[in-house]
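Every protein chain except one is present and positioned as in the full complex.
Per-chain numbering from 1; labels A, B and C assigned in written order.
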Amino acid sequence: MDKALKLKILDLMITSRCMEERLIKMSKSADGFFWLGGPGEEAFNIPLGLLARPGQGLDYDYFHFHYRNGATMLAMGMDPKDEIRQMNNRATDPFSGGRNFCNHYARYEWNVVPVTSTIQTQWLVAPGTARAQKRHGGDGITIVTCGDAGTAEGDFHIGLNWATQPGHESPVLFIITNNQYGISTPYEQVHGTRTLASMGAGYGMEYGEVDGTDVEASYAKLQEVMAYVRKERKPFLLEAHVTRLYGHSSSSGANRVPEGSEQDPIETWLKKLIKQKLITREAYEEKFKAEVQRMNQLLAEVKQEPEPTGDSIYQHIFKEV
Amino acid sequence: MDKALKLKILDLMITSRCMEERLIKMSKSADGFFWLGGPGEEAFNIPLGLLARPGQGLDYDYFHFHYRNGATMLAMGMDPKDEIRQMNNRATDPFSGGRNFCNHYARYEWNVVPVTSTIQTQWLVAPGTARAQKRHGGDGITIVTCGDAGTAEGDFHIGLNWATQPGHESPVLFIITNNQYGISTPYEQVHGTRTLASMGAGYGMEYGEVDGTDVEASYAKLQEVMAYVRKERKPFLLEAHVTRLYGHSSSSGANRVPEGSEQDPIETWLKKLIKQKLITREAYEEKFKAEVQRMNQLLAEVKQEPEPTGDSIYQHIFKEV
Amino acid sequence: MATMAQAIRMALHYGEENLGVTDIFGEDVGPPLGGVFTCTQGLKTAYNSPLDERGIIGCALGLALAGQRPVCEIQFGDYIFNTIDLLKIVGNSHWASIGQFEIPLVCMTIVGAGIHGSIYHSHSFESIASHIPGWKIVLPSTPIDAYGMMISAIKDPNPVMFLYPKALIRVKGTELIPGEPEDEKELHRMIDAPTGPTLYHIMEARKSWKPEWPKGLTDYQVPFGKAKIVQEGSDITIVTYARHVFMAKEAADKLKQTEGISAEIIDLRTLYPWDRETVMNSVRKTGRVLILNEDTPVTNFGEHIYREIVDTCFYELVAKPRVLAGADVPGVGLHPNLEFASIPQVQDIEKAILAICSEKP
Partner (left out) sequence: MATMAQAIRMALHYGEENLGVTDIFGEDVGPPLGGVFTCTQGLKTAYNSPLDERGIIGCALGLALAGQRPVCEIQFGDYIFNTIDLLKIVGNSHWASIGQFEIPLVCMTIVGAGIHGSIYHSHSFESIASHIPGWKIVLPSTPIDAYGMMISAIKDPNPVMFLYPKALIRVKGTELIPGEPEDEKELHRMIDAPTGPTLYHIMEARKSWKPEWPKGLTDYQVPFGKAKIVQEGSDITIVTYARHVFMAKEAADKLKQTEGISAEIIDLRTLYPWDRETVMNSVRKTGRVLILNEDTPVTNFGEHIYREIVDTCFYELVAKPRVLAGADVPGVGLHPNLEFASIPQVQDIEKAILAICSEKP
């Protein structure tokens, strides 16, 4: 990893965190409703976005995201203003026009299929885009993410099973971001095995784990497994261990977890870069402050944009023939 | 296995086969509609029924059957006349009063919960009876059976997952009777792994395979794994390799598969017993002929029994308070 | 004439050759069987899926999102009930993405009773299906309509639920499908896969088999939202679909003879969006209406039609309208006595017609 990339990742981390913290504030004020997002997953989600290949059509990657992939979207090039638009449910929200919760992306030009609130259903849609990619040829892959608790749904099994159906093995990178909780339920209360990744074995699938709070480990692992999926046109099941720095969502308060209870991957990365003399804490704080400012500015702008009208609910029910 | 048991199993095999063949004939005449059942599974299903502990309540075993467990029911003590009643949809059918297909048992006094036509849903009901048994104590277990193709349903995962939930590990004997087909779809077309049993590993569950066309192997394996489940109060996943001697069902003709294409476990067992001089082929044929006669007689009797009346559809929708 | 199974098969063939259909899949849909009801025999893009309805809908949605044109099958409508959340998602994906993604997906599944299907192979699905927004829903009663509506379904850029009736799948049509050979034995020879007593025989027989598709098949379409007036009449309107079109006809014929009642029978064909104009015009003319189907009666799709009719024609109705539907019981029992008591039979329809027509305004 070269210096530029290291700093770029830090920058994206800052943007991502400031964006999410802006959203959280919105959820606590009159500027937004429900919040959920990915603080604690940046060290993994940003490399994921940087290594992915967004674009339209089968030559590019397809994305079936969980609701904590804001940092991935930023790394792919999303304007944070768009996220703020969705949180503020403006008509200008490019993903859903003010219809859906924040972090519920849908971007046709990037093959980001609509994020659904139903846990784990994305897991069984993903084999569909991957089958199309396999037939098409090239090295486009399908990337799908989920949480740890959601793997209890039958759909977890179904996704892995379809991606390994003989003759239909297809290029899906299955990613579990394990933050040790489903809302309030600890991992150990509902899973009998230490790792979820090893479930892949039952399907004859390659699998592995990574420390998702470690930028370099995540980047390297993702590079490796993406290369495998792109080339072999076969699925891979990756479990990334991450943290959940603001709890589950605004429903559970969206407050920062107590100091020391969970690792902050930005702090970890920052310390590393300071040690490597790539940045100083002061410079970081400067950047962070500026980014906070920028987010406030973006919100101020977004609030001037039009609201969706009541009548608009009848638009886009069907594509006109 | 002592001689008496060996011969008892042969007798049950004869009864079972004659009963099923009687049902098949009914499906081809005006005496019945749809047929499906278990010819080819007797060497496994009869030991299962002999080793199980039918009775009412938590001290006994609970049964969640697939639709090919007629031989198991016979081994548990079912009168073949009851099966014929169901096939002939008489009001006297003790399982469903003429409401359901053959092989769709429900017998409260034996903890045989209603067989459902929906593939694999039994797999996620089974952990419920097992949890009750675990709480109750004793050594009653839950036995649930399914086919190979049905393991593709998400419910396969769900059953295994609930039976291994930490603190709720429960005594379920999960059985897959793998006959290599789901209707017309060969096993190799839809499963990427050689064995389904090994899926148990992902859940930290004990698992194993057995040749379900071999009486002694089946009996021994079932004895071993039932003892494990009864004692450890933990689940076990067992895959039994069986055959499907009359195809899927009457919908696919219910004709005997070509000579040599699939093993007939009765023939195999008979040869063994002849070799051991426990029976002669003539004696076997005598028995078989007599049993065919008995089944004809039972049908003749059943046909005299009352039909369900149209009005009766409104009975038992709700239990009266 | 072609059966409905043959008609669907020919439409799917036309679809994969000319309309960009990429994947026809489901349980036992591909070789060797080509569908438990033979609807997908000999199709070049047909293949077997795992036994898993959720996976089928999910994969179809994924294919559609990736620009493919899938036709998936749920083997029996009875086995679609574990996918309702997914059907909702399929139905809301265009809307949720403010029109960014198109979902050109057809889901075909066979519904209803009438084949001694017992508790779990006799379900109707239209009531729940019509309650899921974002889908167009069809339920043809004849082979030619099945052909024309399958072509329309494939051409539509939206999700289409193609329901078809178990009881009519093997019934021959009375109208030639454009391009269908006149001799039905010839059609059989050309497109029905050879069969045999067991799966082994079938696999052997089909090893070298290839269908010979009729040359002249066209993109004959039955447009969505257009009902068919099966017979005109002046005394009462019967709004129905699927098998009950024929049962209504039988009842009406009888009452024509015995009572001189002239019934207008409307085959709805498309259930969403349904043909309000044809229905209302008829009800305005006759002033009396029977809505007829076999789904269970509580929150039944016929009650929606009923509400719309009463709402639109309240002051023009001369007798109170009726819905005749299935019995409010948890399943259709296997014994014919049970099935007949659960599903409206011809004599029940006669009784209902008589009751409505004998009502004095």
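Rule of thumb we're sticking to: contacts are C-beta pairs under 8 Å (C-beta built on N, C-alpha and C of every residue); 3 or more make two chains touch, one makes a residue touch a chain.
Here the structure is a predicted model, which is why all the values come from computation and not from measurement.
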{"item": "Visible chains that the absent chain touches, using the contact criterion stated earlier", "value": "A, B, C"}
{"item": "Option touching the unshown chain, where B:27, B:88, B:121 or B:218 are the choices", "value": "B:121"}
{"item": "Options B:72, B:161, B:218 or B:255, residue touching the unrepresented chain", "value": "B:161"}
{"item": "Where the unshown chain meets chain C, residue by residue", "value": "54, 79, 81-86, 88, 91-92, 95-96, 119, 127-128, 130-131, 133-134, 272, 296-301, 303-304, 306-307, 310-311, 314-315, 320-323, 328-331"}
{"item": "Residue numbers in chain A that touch the chain omitted from display", "value": "33-34, 89-90, 96-101, 104, 116-119, 149-150, 152-154, 181-185, 189-191, 247-248, 251-253, 255-258, 261, 307-314, 317"}
{"item": "Touch list for chain B against the chain that is not drawn", "value": "57-58, 62, 95-97, 99-100, 104, 106-108, 111, 113-114, 116, 118, 121, 123-133, 135, 142, 154-155, 158-159, 161-162, 165, 315-319, 321"}
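Methods note: only the chains that are shown with their structure count from here on.
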{"item": "Interchain centroid distance [CA atoms averaged], chain A/chain C, Å", "value": "41"}
{"item": "Cα-centroid distance, chain A relative to chain B, in whole angstrom", "value": "46"}
{"item": "Distance from the mean Cα position of chain C to that of chain B, given in whole angstrom", "value": "35"}
{"item": "Residues within chain B bordering two or more other chains", "value": "152-154, 189-191"}
{"item": "In chain C, residues with contacts to at least two other chains", "value": "49-50, 52, 54-55"}
